[in-house]
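Got a structure for you, written out below as structure tokens; questions coming shortly.
Note that one protein chain of the assembly has been removed; the remaining protein chains are unaltered in position.
After this line comes chain A, so read on.
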Amino acid sequence: MWFSWSPVAWCCLVSSPEAARLSAEDISPSSNGPKAEPVLLDDDPDDPDDLFAGLTSCESIELSKCYQEQDIYSYTVCVCVCVYITFLSILINFYVCVCMYMCIYIYIYIYIYIYAFIYLYVFFHIYLFVCFLFIYTLFYIIYLFIKIDHSFLCICAHMSILIVINFFVFLGDGMNAYMVYKVLTKTSLSIFSRDEVCVKRRFSDFLGLHSKLASKYMHMGYIVPPAPEKSIVGMTKVKVGKEDLSSVEFVEKRRSALERYLLRTVKHPALLKDPDVLQFLESSELPRAVSTQALSGAGILRMVNKAADAVNKMTIKMNESDAWFEEKQQQFDNLDVQLRKLHASVESLVCHRRELSVNTASFAKSAAMLGNSEDHTALSRALSQLAEVEEKIDQLHQDQACADFYLISELLGDYVRLITAVKGVFDQRMKTWAKCQDAQVMLQRKREAEAKLQHANKPDKLQQAKDEIREWEGKVQQGERDFEQISKNIRREVGRFEKDRVKDFRVVIIKYLESLVHTQQQLIKYWEAFLPEAKAIA
């Protein structure tokens, strides 16, 4: 029966490489079109109780032509192989069945036992054959399903969720105006009530979601992705002068930051199942998150808490028993410093490239004027051509600067903020430990008080003291359990964070280098077009 199993194995082998394929995409932030960022969930054998461990985030904004061709080619191959194997197995099965039946017919009168055995064998064989047919049909249906919707990169049984932030409108007027973002969620996960939901959200709604998640999960040791920062200056500029370039850029920056924030949030397995997140993505009406305003009561309370935390951090001296935590904390401190430096360098690169583009444009204009005033006709023409080439190059530099920014600079900014969140989680652990220590101290004190009361012989107060001791023993136990839990959670979260970080960086660097290649190739094209013009100067 070995030949019946091989088709299944072959099919799995063919389809698994598809899971890891990424495509080079062309980011143009000037277009307000949908930017699809499907998040795919894998079954990771490493962590069996974590259903959504080992997530891959793939970005495909506009599938490049060559990817589509490759795609169709491999899918066709896959289907052909499946069909071929199906027919082959049908034929072989049929042949075997016929043989078997002939044998049965011949030996039915001679060996009744063999007849029974053969009958069972044939039956089992047919059953297997029907199963495989069913599986093949299933594969084919899934393949068709995916072929129709190009946003998904993998075939086989993968579930996915896709979030796109699109379309924003300005509501209200004057200084009370606010931006409304349309959040579109496309998913096949069962926890969502519908396949496709579209809701309208304000920036303060996002901040509200983050604060809710932080209050629920931070103290358990989960790394909650930080929300994009408020920017009063940027928003005011947009409200006042809606048309100019810097406000368009600001809005685009914020839109993509919010998109990345949501994707990161749903990538986290625990946060994905959280009812607040589901409500955020699905329900059409959301209670206005007033507590996120800077000058509200909750805002001021937050600031006071932050100050208190900072003071506490300095006073708590934790007795670190676990070397892993100490090492990781040191590592994250270093990483923070280095990432900030890298981010600063990348920002300066973006700035300088923008400058280069501006200067190239002004040089192009100047060269055009020079060409106009030149009286040697061939040279004049060549100079005008040079001006045109420089103009095209200026546009190229601008696009490259945008790529620099959106690919790398924003990602680094996100990671700098994420590391702050990670450090916050470590601080939570310290706070839990401190609470545990306090509870132990209290327990000790209660025990001493009880001992004293025993000597003083006051029966009613003794009972109260014993009750208190029991209560505090319970608290100490709870504290220790909490500490264990948070340490375990942190270990898992940090592991997940590191994996994600490595994956993200790898993907982004390759994409960035590809964008650089594209720019250089365009440069070659432009200069090669100019060369004959330069040679034509007589």
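Following the convention adopted for this analysis, a contact is a pair of C-beta atoms (placed from the backbone, for glycine too) under 8 Å apart; a residue touches a chain by one contact, two chains touch by 3 or more; residues count from 1.
The rule is short, and it goes like this: contacts and distances are computed from a predicted model.
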Name of the absent chain as recorded in UniProt (options "Sorting nexin", "Auxin-responsive protein", "1-aminocyclopropane-1-carboxylate synthase 7" or "Nuclear pore complex protein Nup85"): "Sorting nexin"
Cross-chain touch to the chain not pictured, restricted to A:Thr76, A:Ser246, A:Asn305 or A:Asn334, is A:Asn334
Residue in contact with the excluded chain [from A:Leu386, A:Val422, A:Leu453 or A:Val476]: A:Leu386
Hidden partner chain, touching residue among A:Arg353, A:Arg429 or A:Lys446: A:Arg353
Touching the hidden chain in the complete assembly: which of A:Thr137, A:Thr236, A:Gln464 or A:Gln520 does that? A:Gln520
Please give every residue of chain A in contact with the chain that is not shown. 331, 334-335, 338-339, 341-342, 345-346, 348-349, 352-353, 355-356, 359-360, 362-363, 365-367, 369-370, 373-376, 378-379, 382-383, 386, 502, 505-506, 509-510, 513-514, 516-517, 520-521, 523-524, 527-528, 530-531, 534-535, 537-538
